[in-house]
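Sharing a structure here in structure tokens format.
For this view, one protein chain was removed and the others were kept in their places.
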Amino acid sequence: MSRPVRLLARPEVGALVAALAIFLFFLAVAPAFRSAGSLFTVLYQSSTIGIVAVGVGLLMIGGEFDLSAGVIVTSAGLVNSLFCWYFGVNLWVGALLSLVFCLAVGFLNGWLVMRTGIPSFLITLGTFFVLQGVNLGVTKLVTGSVSSSDISDIDGFFSLQSVFASSFGIGDVTVWTTVLWWILFVALASWILQRARAGNWIYAVGGAAESARAVGVPVVRTKISLFVAVSFLGWFVGMHNLYRFNTLQAGNGVGNEFLYIIAAVVGGTLLTGGFGNAIGVAIGAFIFGMTSLGIVYAGWDPNWFRAFLGVMLLLAVLVNHYARRWGSR
Amino acid sequence: MSRPVRLLARPEVGALVAALAIFLFFLAVAPAFRSAGSLFTVLYQSSTIGIVAVGVGLLMIGGEFDLSAGVIVTSAGLVNSLFCWYFGVNLWVGALLSLVFCLAVGFLNGWLVMRTGIPSFLITLGTFFVLQGVNLGVTKLVTGSVSSSDISDIDGFFSLQSVFASSFGIGDVTVWTTVLWWILFVALASWILQRARAGNWIYAVGGAAESARAVGVPVVRTKISLFVAVSFLGWFVGMHNLYRFNTLQAGNGVGNEFLYIIAAVVGGTLLTGGFGNAIGVAIGAFIFGMTSLGIVYAGWDPNWFRAFLGVMLLLAVLVNHYARRWGSR
Amino acid sequence: MIELVGVGKSYGPIRALHDVSLKAEAGSVTCVLGDNGAGKSTLIGIMSGLHPHTSGSLLVDGKPTVFSSPREALDLGIATVYQNLAVIPLMEVWRNFFLGSELTAGRFPLAGMRIKEMKRVADAALRDMGIVLADIDQPIGTLSGGQRQGVAIARAIHFGAKVLILDEPTAALGVKQSGAVLKHVAAARDAGIGVVFITHNPHHAYLVGDHFVILKLGSAVLDARRGEVTLEELTAQMAGGDELEQLAHELGRG
Amino acid sequence: MIELVGVGKSYGPIRALHDVSLKAEAGSVTCVLGDNGAGKSTLIGIMSGLHPHTSGSLLVDGKPTVFSSPREALDLGIATVYQNLAVIPLMEVWRNFFLGSELTAGRFPLAGMRIKEMKRVADAALRDMGIVLADIDQPIGTLSGGQRQGVAIARAIHFGAKVLILDEPTAALGVKQSGAVLKHVAAARDAGIGVVFITHNPHHAYLVGDHFVILKLGSAVLDARRGEVTLEELTAQMAGGDELEQLAHELGRG
Partner (left out) sequence: DGGREEEPDASGGSAKQPTGYTIAFVTHETPGDTFWDKVRAGAEQAATDTGVELKYSNDPDAGKQATLIQQAVDSKVQGIATTLVTPDALAGSVKAATGAGIPVVGLNAGIDQYKSLGALMYFGSDETLAGESIGERIAAAGGKHPICVIHQQGSVSLEARCAGVKSKVAGTENLQVNGADDAAVTTALQAKLAQDKTIDYIVTLGAPIALDAIQAKEQAASQAKLVSFDLNKEMAQAVKDGKVEFAVDQQPYAQGYMAVTSLYLYIKNGNDLGGGGPVLTGPSFVDSSNIDKILPFTEKNTR
């Protein structure tokens, strides 16, 4: 009975408090952390997690999971890279093809979940495995190795690079445009959730799908759209990775799906759906990026890395939790 | 409104149908699969997953997750091995110490979840990271490398080996006693769920914790006990690994937590709690063992391994789902 | 407007409804009464598109129809207040009120909602029902059971189109709120809306009903117009006796 | 047996209950009436250990007590039927019936339950309430709303100890089932049990009550013994008018 009371507080408040605490902590213990350059390295790292995490957050608010969100990033890059390398066509063609592929995977995920009624956790676990295998198998088949070939000589590389993987300098600080894209996607998601009709529907299908259906919300369409949105954002980061690094390892991306979920949950999204917001998810991604790099900036023994990360995560969650509870008093 | 109807069917029926289908499939495509030796290899592999999965299944029926269940297996072995190696004491002492340690971790997981009200997904994700880091850090500290030292010369090794890691031959087939232990644990869990009062409580706290509390079910005690049970089974498998392989890699066990959850869910456990049973979970573990080894027995291209696994998983889930639905007609 | 002819519905082996005929006419109130488990909610579900019937036929404006989703029924002007599926607990009251029928600033899918207006309208509609909230922004899960039901009813009445279906709307309500609901039912009827009103309370039914159907174990056992039945008969049919007086007598009070 | 003295309860900034006093006495029925959101369920929650009160004191057999869980209240012989927390939908009916009070073959934690006996007892107790089920093994989520409520009541009455608290038990029930519940309430009272009975229906209240408390916005506005108040007064207090007749007049029916 006390849950609803607690939920009166906004989801991102706690995450913000936790983020601040962690930020101050690393400022204190890691001298190398205290520079604009470091901050933007952290922001860049956060953005590569955060862009997909926004989509995963929306999906979780809508009551579903997507475990294939990590590997689809790699699939996106591979489809583009392998296709264009094999057939020698302009990279824009491959990028478009990759987009279609990703949207199709997202649609398939959503359609299977809605059609069969099987939990999305299982369906997307299946697509996760399949994509992982296909990434490896196809890359091996096409290039004979487990990484894609360098595509920087193929037509369209530089225009695509400037869209997806450019950076600019302010003083001696490098700012990657992914950070700006991230902010844009978060703003858009926030707008949708708070102000658009679609946002209303997302909260409703996550909070009580049957009730939502009963008042005429198009549950199936809303949920499938969310899966497609996750795939789209995965494609976007996939493009970034490809055009920043030129080659991709076919085995990459595995494990990131949990980082997205962690970011969303640390940011105040309810695992069971129906509650959360985009800014919270962004702060969650920032907390993760800050922690994982902060430990390195602080120069701590990497053998203990995971232990530090775990303690940080627990602290963030606890601070978040109590801050929110306190805020609802 | 149609969910309850569907749930009329027993959870393990669908899994059983799926298991049979996969079994027949591999019998058909993999000649090497058609021997008693292979069957027992599969059973052994299934048992190492299945023992912990039974606990995880009970926990999920009780409405919680434990993501630390994979690494605690390694922690259990390491505590025993490192302690006895460093101090040169009898291994039985270490095994007991390790048991106490594991139960304490399980208790801590459960206590934190119940005390703070934070989802177990997050709390145990934290302990997962912490244990992972501590495994590595402490092993390095104690042995100077990232694997534990060989303990087969220390007192008590052979008696412990005969308890946790012995095998016997029937004809030319090796039967590992873990398979028998697995059956025992499944039977015990089944008994508890179906016939003991504790089982009633497990279903109730998973299905609607607030309602259960209202009629006087000790929700906190029940849930904490479930976390402790998972840790106990993790300890058991940890002992098996230690006494079968003598040395342990400090980084091992990561990723298995999801195999346990997969086994439980494929076996018909509801992700949201309140529904499932132990035999279903056992069948789920068997399906996983059969699939992962069946692919090898069939001699398929290993690059596609994950893809096959994914397709099998999806098929198992689908067959399970439709069989159960059909069974409730 | 909407008519059921010999409709039946089974959940797997359980036959919840069998050969029921019913008609909702413009400007009239059809009351459905019956014991617990008689199949009233099941009947409602069919008319509102929640689940399809398994036999018989459903006519909308004379045309046989099978709804595949509540959206279709809503689009045909059939608004429903459900017994169990009232609201989304974690969502704000005003969002719940407008859910599925949001006021947007344009037809563009991402068009903003007219939030201020929505809050104002929701608040007014609730006050109209006698529900005064300190904060229209609070999650609806924090309201009391009756208040929640009230929001659902206010919503259906506000958006009420040609047919309004109410599944035990007064069960969780106090005397005053029940009165407000009955007044709204009457107002809807007078506005030419066809109302289907499900209730356990023969008194409430008799206050507004034009037509009475009593279900028993999934079949209609009484089907009468207002003139053909008295409150006493209705009560007797429902209870198998003289109800309150009888009970008072048994309990030795009164 | 159980007594509230000046009890209050706030949910964060929301003051749901304020300075309420109430007494459940052996062999008597205390009725609590009030509008939606008046704080009735909140009051119940305090007496049954669901949530602690924030001011005032709760006396059990004269001793000030704060329950930290419903188990403690149950152990002191206080059984409750909740408005929202009735049952676990996915569990079988008989398991729900005995939940928390299972019959076991011994005191050993893993001792088996006497399943056959439990099914038999549950079935008998439900039949007693007028609920006849085809299959006592079906998940309780498949029962109708009223049937579910009936199971919860049957359970509380079956295990009913010194104090029995009922939160709107008759709201979802038909006339016949309501009668059965009222009869059980009377039987419990005659057996010397102290009953606290929450309802919206002054008629139901007057049929069994010995003592009446009306809540309004969290405070008690009327507190009278049976002799001191008539049904008409009760109804008037609840509705602020002559209720049904008045309404019938307004609606132009009669």
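All chains are identified by letter, namely A, B, C and D, in their written order; residue positions are counted from 1 within each chain.
Keep in mind that, in the parts below, a residue touches a chain if its C-beta (ideal position, glycine included) is under 8 Å from a C-beta of that chain, and two chains touch if they have at least 3 such contacts.
Since we're looking at a predicted model, the values are computed, not measured.
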{"item": "Residue among B:W85, B:F101 or B:F128 that touches the chain left out of view", "value": "B:W85"}
{"item": "Omitted-chain contact residue, chosen from B:S75, B:N200 or B:N241", "value": "B:N241"}
{"item": "Hidden partner chain, touching residue among B:T177, B:N252, B:N277 or B:N320", "value": "B:N252"}
{"item": "Residue of B:S38, B:T127, B:T177 or B:S190 touching the missing chain in the full complex", "value": "B:S38"}
{"item": "Of A:Q132, A:T177, A:N200 or A:T222, the one touching the omitted chain in the full complex", "value": "A:Q132"}
{"item": "Contact partner of the left-out chain, one of A:S120, A:N241 or A:T269", "value": "A:N241"}
{"item": "Footprint left on chain B by the chain that the document does not show", "value": "30, 32, 35, 37-38, 41-42, 44-45, 48, 84-88, 132, 135-136, 140, 144-147, 149-155, 174, 240-241, 244-256, 292-293, 296-299, 302-303, 305-306"}
{"item": "Hidden partner chain, residues of chain A it touches", "value": "32, 35, 37-38, 41, 44-45, 48, 132, 135-136, 145-147, 150, 174, 241, 244-252, 254, 293, 296-297, 299, 301-303, 305-306"}
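Here, only the chains that are shown with their structure count from here on.
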{"item": "Centre-of-Cα separation between chain D and chain B, whole angstrom", "value": "43"}
{"item": "For chain D, residues contacting two or more additional chains", "value": "11, 50, 142"}
{"item": "Two or more partner chains touched - positions in chain B", "value": "1, 5, 8, 210"}
{"item": "Chain D partner contacts - residues on chain C that touch it in the complex", "value": "11, 14, 34-38, 41, 83-84, 131, 134, 142-147, 149-150, 168, 171-179, 182-183, 186, 200-203, 206-208, 235, 238-240, 243-244, 247-248, 250-251, 253-254"}
{"item": "Contacting residues of chain A [partner chain C, same complex]", "value": "3-5, 7-8, 191-192, 195-198, 200-201, 203-204, 207-208, 210-218, 270, 274-275"}
{"item": "Contacting residues of chain C [partner chain A, same complex]", "value": "48, 50, 69-71, 74-75, 80, 82, 85-91, 95, 98-102, 104, 109-113, 115, 138-139, 141-142, 155"}
